[in-house]
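As you look at this complex, bear in mind that one protein chain is not there, while each of the others sits in place.
For chain A:
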Amino acid sequence: MQNAELLNEGLALMALGMGFVFIFLTVLVISVTLMSSTVRRFHPAPASSAPVRREPPASSSQDDEVQAVISAAVHRYRRQKGRES
């Protein structure tokens, strides 16, 4: 008798708990979506992300330059060495 009661309680808690977790997080999803769209309408993201993105290409082009200089130097060094021997 008591066992069946315990099982029922367990089932009830499972249904209630799972249901509540889902309801709560659904409400959270809705409010986050609303909040995000409101924020983005009235306070559009500043263009601060743009310069950050522009930086990597600048550094990579610098890398290219450095690489070109180094390879030219290596090339000349090898040629010199070849002449000596």
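Heads up, the rule we're going with is that a contact is a pair of C-beta atoms (placed from the backbone, for glycine too) under 8 Å apart; a residue touches a chain by one contact, two chains touch by 3 or more; residues count from 1.
Methods note: contacts and distances are computed from a predicted model.
The complex includes a chain that is not drawn, and of the options "5-oxoprolinase subunit PxpB", "NADH-quinone oxidoreductase subunit C", "Oxaloacetate decarboxylase beta chain" or "ABC transporter ATP-binding protein" the UniProt name matching it is "Oxaloacetate decarboxylase beta chain". Where chain A meets the omitted chain, the residues involved are 3-4, 6-7, 9-11, 13-14, 16-18, 20-22, 24-29, 31-33, 35-36, 39-40, 43, 45-46, 49.
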